[in-house]
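The other protein chains are all here in position, but one chain of the complex has been omitted.
Chain lettering (A, B and C) follows the sequence in which the chains are written, and residue indices restart at 1 in each chain.
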Amino acid sequence: MRHMVMQFLSDNAASVHPALWQAMQAADAPDSPYDGDALSQSLDAAFAALFGRDCAVLWAATGTAANCLALATMVQPHGGVVCHREAHIEVDEGGAPGFYLHGAKLLLAEGEGAKLTPAAIAAVIDPIRNDVHQVQPHAVSITQASEYGRAYHPAEMAAIAAFCAGRGLPLHVDGARFGNAVAHLGCSPWEACQGAAALSFGFIKNGGLGAEALVFFDPALADVARYRRKRAGHLQSKGRYLAAQLHAMLKDDLWLANARHANAAARELAGAAQDRLLHPVEANEVFLRLTEAERAALRAQGFSFYDWGDDAARLVTAWNSRDADVAALARAISAL
Amino acid sequence: MRHMVMQFLSDNAASVHPALWQAMQAADAPDSPYDGDALSQSLDAAFAALFGRDCAVLWAATGTAANCLALATMVQPHGGVVCHREAHIEVDEGGAPGFYLHGAKLLLAEGEGAKLTPAAIAAVIDPIRNDVHQVQPHAVSITQASEYGRAYHPAEMAAIAAFCAGRGLPLHVDGARFGNAVAHLGCSPWEACQGAAALSFGFIKNGGLGAEALVFFDPALADVARYRRKRAGHLQSKGRYLAAQLHAMLKDDLWLANARHANAAARELAGAAQDRLLHPVEANEVFLRLTEAERAALRAQGFSFYDWGDDAARLVTAWNSRDADVAALARAISAL
Amino acid sequence: MRHMVMQFLSDNAASVHPALWQAMQAADAPDSPYDGDALSQSLDAAFAALFGRDCAVLWAATGTAANCLALATMVQPHGGVVCHREAHIEVDEGGAPGFYLHGAKLLLAEGEGAKLTPAAIAAVIDPIRNDVHQVQPHAVSITQASEYGRAYHPAEMAAIAAFCAGRGLPLHVDGARFGNAVAHLGCSPWEACQGAAALSFGFIKNGGLGAEALVFFDPALADVARYRRKRAGHLQSKGRYLAAQLHAMLKDDLWLANARHANAAARELAGAAQDRLLHPVEANEVFLRLTEAERAALRAQGFSFYDWGDDAARLVTAWNSRDADVAALARAISAL
Partner (left out) sequence: MRHMVMQFLSDNAASVHPALWQAMQAADAPDSPYDGDALSQSLDAAFAALFGRDCAVLWAATGTAANCLALATMVQPHGGVVCHREAHIEVDEGGAPGFYLHGAKLLLAEGEGAKLTPAAIAAVIDPIRNDVHQVQPHAVSITQASEYGRAYHPAEMAAIAAFCAGRGLPLHVDGARFGNAVAHLGCSPWEACQGAAALSFGFIKNGGLGAEALVFFDPALADVARYRRKRAGHLQSKGRYLAAQLHAMLKDDLWLANARHANAAARELAGAAQDRLLHPVEANEVFLRLTEAERAALRAQGFSFYDWGDDAARLVTAWNSRDADVAALARAISAL
């Protein structure tokens, strides 16, 4: 019985929110294929309302595709992208940036909690000789919330945006857990990604099925991305079902409610493990020091999660984490 | 009211079959992400039963992705793929083969009805000088049913397979409408793609939402394709919903029933337009000579379809073409 | 004794002009590596004087590299290049454009003598649907003189240039035998490539060793090309020896004298074979109808050349074709 396992493995594995099933089935009548349908065509307006500014929005089936399509519009094949050494695009996308960017290079920066700062970016790009023998930076990519569940505060975003603008580098935000970041920060969506030329706004980890929003605040980039999306085999013929998911997420801020639920669950776990935390909990991921024996003890009680190296674990909450499961896990950790 | 239009535009625009909605929702309980779930893991066995031989199956969200992932396992970047001049991979995939195959070349062959023959393939590859100045063929790709709705009979498939084997060229079959071909031929699925190293088995045009099956009869190719799929951003994290679609299609041969329905509708239209047919109707596409005035007359009666050049039109039926609509269109054509 | 063969095989095989040996050896003193040396740095000025306008010049070791580097600055990976169906970049560069342009597509046009016209280009690009499913044209490439030794007259160049400008398509000129074209036309170098954004100005077939000039009339493209050249492994560390070749070629218009010699030899052969000519002779290539027996007869007399299909041959003259050899071949053809 799969339900008997109390899942803290990954928000990737969570179920689809009922509102999305309804929205998809409501879109079942035939409409124009690809992104010519009414739902796809109205995404720009829906997201513009959310962000309070013009934007052009393309759906994509995965965060990897969204990230790489975004970067492919900013970076020439002979250029590079500054990102954190532990960024998802560097570590966990199977080399997708190398494919989509035609061999462009990831230029790896350091930073606490997998977050970048202007100084960290400068430390990577300033030593690059301005000659053809070294790959020059063409863009910067950060993750909001970061791979360690850390959020960039609006002031941090503003600083990075100003730095990037000063260096002429477009900024990409990988927002696989953007909703969780906004929920934590309590700011507007735009404040949480201000200065971005493109945002990969993730919904799949937050109750979606198979649709992320690739939001371009620079419309010229979107015009390129449309060709690249088709060329990558990501222009689904029944795109209306992806658009329907995104509209359902935006309606009444479902994305925010889902993220708040997941964040609250993560905070509850963190509260039970203050002395074990590897990172402050600012989204829906909790990284804890846990010995092998402790992890085994938790698993014996029915909790599932990933190891994080030899002496730690990652617990991930989701839009549908059950209160009872969360409370049980909090108790179990406290009791270790 | 969108339903008022009688759709013969594209099977791409058709609705999703109810059995697939049920199957997806039945898969809603959390399971391992990506393709680690039970449904994805059981695809090999399900398709092996259908084809009567071992195979390795990967889901993909689009036919373009399936085609290009298949070819990328067969063709080195400096090689070429023989295909028909009007093949979908040449004409309608936005240059995706150039992307996935890293610049490998499509070597264009001629053939009636967008079908290839051993002689047509030989006519392309025999003149290629065996030197480094010219791109050498590494694979052959055909479309079953073809872009003009023509089916390769088992004997034709056998001839192509023997030719390709003799030349050491792996064979790929683009089966965007493979079900329609099998339904027409009345043969086994394997007979309809015999000799293929890989088949892009399409379901989306046949009542699916967003899942095609990439079927490898050569398991070594599948091992490469798994890496390439992730790298292309096509490894969806909630893959169980794609696998669920494929299983639902195979169950009780739903794919075949759907295809038979569409084919019957196409035959009915063809029967009403014998003297207008540009191609024999062997699947669910009907290409008709129709003047601009005739097309306008049909559209005025509520029928939608694509022009095919200046003097013709393409009518496409689907798994859910309504009998009344088909009969009405047949009458309207007869009355022109 | 290799000299005993009277070579009409290829200008690619000809010797290096003595002035170039002298120039290279004069450059033997150490200087800055790559293209930082004085000779490389003064190429822009030397070619600007020749063309009567600003230009930025990069050396490259082969015409294939020059062509592809030029096109890579004009064409995005998802775009296409219009060229003739028999263009060298399509037929004889081993798929190099697919490599350098990251999978961009060659869009093949028709035209007598391997020459394009505005109408021929329009015939390719006008039917392309302006949607993401089809590869859009990003540039045009022509060959001056063409692959059949045909020259574009200044008025033809002007027409193509106007057409390309009107369509927003940058123009590339493959000038592997540009000198021969200019020598034939009797016009200025600029008139022979007017409107080009970039010219691959070939010298190797015209007495060089291993240096072509990639001439950009749009300096922004040159800035990109410099990175691409290094990235392609074409930034030689002892670039001064390549620059020396180019300077020696420009000095006292050696390139033009060499081309005139080769053209005159070709005209002499053509004069002896008026009724056999497949193409007017406007450069240093002569395409002749010759039966297998006739070709054998000529070869028995010591002449070497390539077959051109079953019933023809290609004779190529060079900067150092010996008058006696040319006269002997002309006599031999007349006597057939």
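The working rule: a residue touches a chain if its C-beta (ideal position, glycine included) is under 8 Å from a C-beta of that chain, and two chains touch if they have at least 3 such contacts.
Not measured: the values here are computed from a predicted model.
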Touched by the hidden chain, which of the shown chains? A, B, C
With the missing chain put back, one of A:A23, A:V132, A:A145 or A:A243 would touch it. Which one? A:V132
For the chain that's not shown, point to the residue among A:D11, A:D31, A:D44 or A:E93 touching it. A:E93
Tell me which of C:S15, C:T291 or C:S334 is the one touching the absent chain. C:S15
Using the touch definition from the top, which of B:H102, B:K115 or B:H247 touches the missing chain? B:H102
Pick out the residues on chain B that sit against the missing chain. 76-78, 102, 132-133, 136, 224, 226-231, 235
Residues on chain C that touch the omitted chain in the whole complex? 2-3, 5, 7, 9-10, 12-16, 21, 24-25, 28-34, 60-62, 64-66, 68-69, 93-96, 98-100, 204-205, 209-210, 227, 230-238, 241-242
Sites on chain A contacted by the missing partner chain, in the whole complex: 77-78, 80, 91-95, 97-99, 101-105, 132-135
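Everything below uses one rule, namely that only the chains that are shown with their structure count from here on.
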Chain of greatest Cα-centre distance to chain C: A
I'd like the Å distance between the centres of chain A and chain C, where a centre is the mean of that chain's Cα atoms. 50
Taking the mean of the CA coordinates per chain, how far is chain B from chain C in Å? 43
Two or more partner chains touched - positions in chain C: 77-78, 102, 132-133
